[in-house]
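With one protein chain removed, the remaining protein chains of the complex are shown where they sit.
Then we have chain A:
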Amino acid sequence: MDSFHSSLKPSKFDKIQPSMKYLLIFALALTVACGQKEETPLSWKSIEADLQTWLIQAQDGDTIAIPEGNFMFENPLILDGLSDVIIKGAGMGKTILSFEMQESGAEGIRAANCKNLVFQDFTVQDAAGDNIKITDTNGIRFTNVKSQWTGEPSQENGAYAFYPVLCKNVVVENCIAIGSSDAGIYVGQSDSVIIRNNEVYHNVAGIESENSRWVEIYANNAHHNTGGILIFDLPGLTQSGHTTRVYDNDVISNNHENFAPEGNVVAIVPPGTGIMMMATRNIEVFNNRIHHNRTIGTALISYVLVEIFGAEEGSQLDSANAKVNEEYDPYPNYVYFHDNEFKNKHWFPTFENDFGLLFLRYFTFNLPDFAMDGIWPEDEEFVMCLQNNGEFNFANIDAANDLEGRSTNWRDYDCEYGVIDPIYP
């Protein structure tokens, strides 16, 4: 929508005769209300039958070259059991695969049980569920792929633009993700992951790593999402996550309203969140530019806080009921956060979220750049080091005790901690 607005400069607008102006306003209002999908090309072709047949017959080492054009699909494209196959378009924006008319299936492109897949040089959009889901695959690379939901960001959009889950050796690079009602680039329950040089915007979460191990997230531009970069560890899954490096990212103005459907964990993320770490272990966050995220530049929280907030929002449950499995550790630990740059031109946090209101009440005009919930079992050692982050506002909000013991002195955590080795040096 940015280009849409910027083309309507006031000067041009003033030259239009008055009666015309009102009509135009009316027309524009309707256009917006109807959710016009501007980027959707007008004419579509179908290669569904041939492309799916090709994928069924693909041999190890094949390259599936999709020509330039706008292609509409009614069913998901399914890949299973392929090895060393490249799916290649004629370029981002040149080869467009649209699932807007999808009648069956939960994903646009779905791959399972593969080895060394590459997706490159195309656009995929408007699937009923996720745009691209890859599961149980060792070796997956996305490069120069745009994955989006066109039109205004909406709760009706699919959850994930890029969704590798239960995978090993994942690379997502030079990609663009727009409009996901959960996360633009989401990697779940996976090992050895690189997410770099991507642009993600108008998603609820720009980039989210969940229950994954050995993850590198660097040189990405996460802007105008609800939350820029999330590193989460949730209970009850096939594996717990640890060992993540987040560096050299631009995490800017992630102030979008939260349009995730209730029930999904990202629905708790306050609009205006830069980086959020939840229950994660062994994480190094450095050299990031964390600017103008209105509510909180960086948050470090436990899953306990999520349960508390979840229970307060009208559910009959209390946190003790929503029990987690025994092997799960709901507390973050071993955090090294250094050499990051905070800026925030905003005076107020979001009013749309309990966290925001909480910050408004306790930290008006002095919003924390880095906040932690301070929920921690007394008998365990907690290791966190904050270093060289310039001037910044810190808050340990002591959420377990109704903020009574809150502290704003970051120097309690002024220490040096071992860096994490790069995954692929």
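In this text, contacts are C-beta pairs under 8 Å (C-beta built on N, C-alpha and C of every residue); 3 or more make two chains touch, one makes a residue touch a chain; residues count from 1.
One rule holds for everything that comes next: contacts and distances are computed from a predicted model.
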item: Listed names "Aspartyl/glutamyl-tRNA(Asn/Gln) amidotransferase subunit B", "Carbohydrate ABC transporter membrane protein 2, CUT1 family", "ATP-binding cassette domain-containing protein" or "Cytochrome c domain-containing protein", with the criterion being the UniProt name of the chain not displayed; value: "Cytochrome c domain-containing protein"
item: Absent-chain contact - pick from A:G61, A:G236 or A:P377; value: A:G236
item: Sole contact to the chain not displayed, among A:T95, A:Q125, A:Q189 or A:N258; value: A:Q189
item: For chain A, residues in touch with the removed chain; value: 20, 23-24, 26-27, 30-31, 34-37, 40, 43-57, 66-67, 69, 71-72, 75, 78-81, 100-106, 110, 112-113, 127-130, 135-136, 151, 155-160, 163, 165-166, 181-182, 186, 188-189, 234, 236-238, 261-265, 310, 315-317, 321-323, 325
